[in-house]
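Heads up, one of the protein chains got dropped from this complex, but the rest are sitting where they should.
Take a look at subunit A:
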Amino acid sequence: MRPFTYERAESPEQAARAAAETPGARFIAGGTNLIDLMKHGIETPPHLIDVTRIGLDRIEETAEGGLRIGAMVRNADLAADMRVRRDYPVLARALLAGASGQLRNKATTGGNLLQRTRCLYFYDGITPCNKRRPGSGCAAIGGVNRMHVIVGASDHCIATHPSDMAVALSALDARVETVNGGGATRTIALADFYRLPGDRPEQETVLAPGELITAVTLPAPVEGAQLYRKVRDRASYAFALVSIAAIIRREGRAIAEARLAFGGIAPKPWRVEAAEAALTGSDGGRAAADAAADAILADAEGRGENDFKLPLLRRVLATVLGEAMAR
């Protein structure tokens, strides 16, 4: 690991100010992604700002009837919160489908959003990778790409965003609150938070350097069945090949409103309005599921090893809809 200096911040404002004052400084929260990448020499911050003791570790009810989740709330605690289990089960399910008990005890809401891709070439530190070394190329295109995206790619990067939590937050229309070094705060819809790779795959979000995530807010609970289905290479402790967060509200035998977010297939949590519209008014059966899948896969492209994700997505979507309609 490259040497670095360390400080422990005492408030969000102080943490953001410290980040603004020290070029290249990084926040460290759970550390479960950052320390790993530092050991690999992929992240080399000269200065770390420990944000685990700045507060922001509470889940509070908002005036609008939703929840405000502090950025330091641990993934395990968020999944165990009874309000989340009752009113936002898709979020609890997504969190519990991710990582392991030990990791969830440490991983934070903010850190989870900003975890980086698990692309093997990004991790190996030597092969061409535009995300790790801008301009060097992308070894995954034409290489080992079983885990990679089928939608949202560019010629510069085909890596997935690995978070399960973010997929559920996307279906829930969550918002991200931040503060910068000058003390200015802003709120960003999760839909606008992540960037597509384009020709700058190293820029993964709209956050400015040193901007601190302070909270994630959820709107008031919505009605309907909430499901999270994750397909992976082993039953637990593995990243998604395809995952779906679904919120399906029925009126009688018909779908009145559908929200679908996908993981494992795109550089960010993936929502497709046309797919949700295709389901509205339908019976959620095989034909409706196929129409929705057609909308999602319209511009999808397999890269060889990950071709299986196209039919897999179709089948998982049909299964999830079947379960939602049976509830």
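Basically, a residue touches a chain if its C-beta (ideal position, glycine included) is under 8 Å from a C-beta of that chain, and two chains touch if they have at least 3 such contacts; residues count from 1.
Here is the rule we use: contacts and distances are computed from a predicted model.
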*Match the chain absent from this complex view to the correct UniProt protein name in "2-oxoglutarate ferredoxin oxidoreductase subunit delta", "Sulfate transport system permease protein CysW", "(2Fe-2S)-binding protein" or "Sarcosine oxidase subunit alpha family protein".*
"(2Fe-2S)-binding protein"
_I'm checking contacts with the chain that's been left out. Which of A:82, A:126 or A:326 qualifies?_
A:82
*May I ask you to list the residues on subunit A that touch the chain which is not drawn?*
1, 3-6, 8, 28, 31-32, 35-36, 39, 48, 50, 52, 76, 79-80, 82, 85-86, 89, 92-93, 96-97, 99-103, 105-106, 235-237
